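Excluded from the complex is one protein chain; the other protein chains are retained at their positions.
And then subunit A:
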């Protein structure tokens, strides 16, 4: 996240009214070249990100059902916002997200760090293991949802999970087809874990290899036992910057959880994260673009708030060295 602004080093060169004509011409040429490089991208960014967000903010004050250009009579003020905030379904979706994040963030973090540490120690077949754990990253959430729903956790006898449970004499479980909590969470969390863990593992491996070896040697000389002691006093502090970044990335990815929820439990109102809810209100049968936009903006504010708080608690300033 180290954002340095020391670009365009000689940007100030050649300023001043009294510059000779040739120099002013050169300045012109420089700006022209700059815009040749940057303008296509910048125009696209304006048209497809900046203008839509502003437009959507405008729509959020109107009753924009099935339309993107409401008339002044449709103006509802903050009506969409109060409707969203008092809508029990929207509140439920925020609770669903919180529960999901409470599971997925620590579990993904611990598993990816654990795998990275294990891989860092192994000598035999290291590249093979790394590829295997990273391979699910090539799998889309749609494909994974398909396997999880129709083969592993399909809730009938021939499903893999129930076949294994049967070996231990446990009765079959309906998994996704039970609306009460523990079981469907297991399905959803395990799916996301399987896809993502290799990605964060790669980040941790890269960071582990940056730790100077002499720190371990010094600790060894000082009598520290390799293992728990070096892990808590050398490895973990050295991984601080990466850990903060990984936690942020997992949380941001969790906010955007959509695919697996829609496909696995999309019809279950008790397990609908905000994005699925917004999708269903704004682009479902009825295109409620006004309330949908209001919900999206509320969500954006919440994300910004949480990110700021997290940055404050985890010490954003300390991750500068990257």
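General remarks:
The rule is simple: a contact is a pair of C-beta atoms (placed from the backbone, for glycine too) under 8 Å apart; a residue touches a chain by one contact, two chains touch by 3 or more; residues count from 1.
By definition in this document, contacts and distances are computed from a predicted model.
The chain not displayed here is annotated in its UniProt record as "Carbohydrate ABC transporter permease", chosen from "Formate dehydrogenase subunit beta", "TonB-linked outer membrane protein, SusC/RagA family", "Biotin synthase auxiliary protein" or "Carbohydrate ABC transporter permease". The missing chain, though absent from the display, is touched by one residue of A:37, A:168 or A:313; that residue is A:37. When the missing chain is restored to the complex, the residue among A:52, A:181 or A:237 that touches it is A:52.
The residue touching the chain not shown here, chosen from A:101, A:139 or A:268, is A:139. Listed for subunit A, the residues touching the missing chain in the whole complex are 1, 3, 5, 7-13, 15, 30-31, 33-38, 40-42, 44-45, 47-53, 55-56, 59, 68-69, 115, 117-124, 128-129, 131-152, 157-158, 160, 163, 194, 199-200, 202-203, 206-208, 213, 216-217, 219-220, 225-227, 230-231, 235, 242, 245-246, 248-249, 252, 255-256, 258-259, 262-263, 275, 278-279, 282-283, 289, 292-293, 296-297, 299-300, 303-304, 322.
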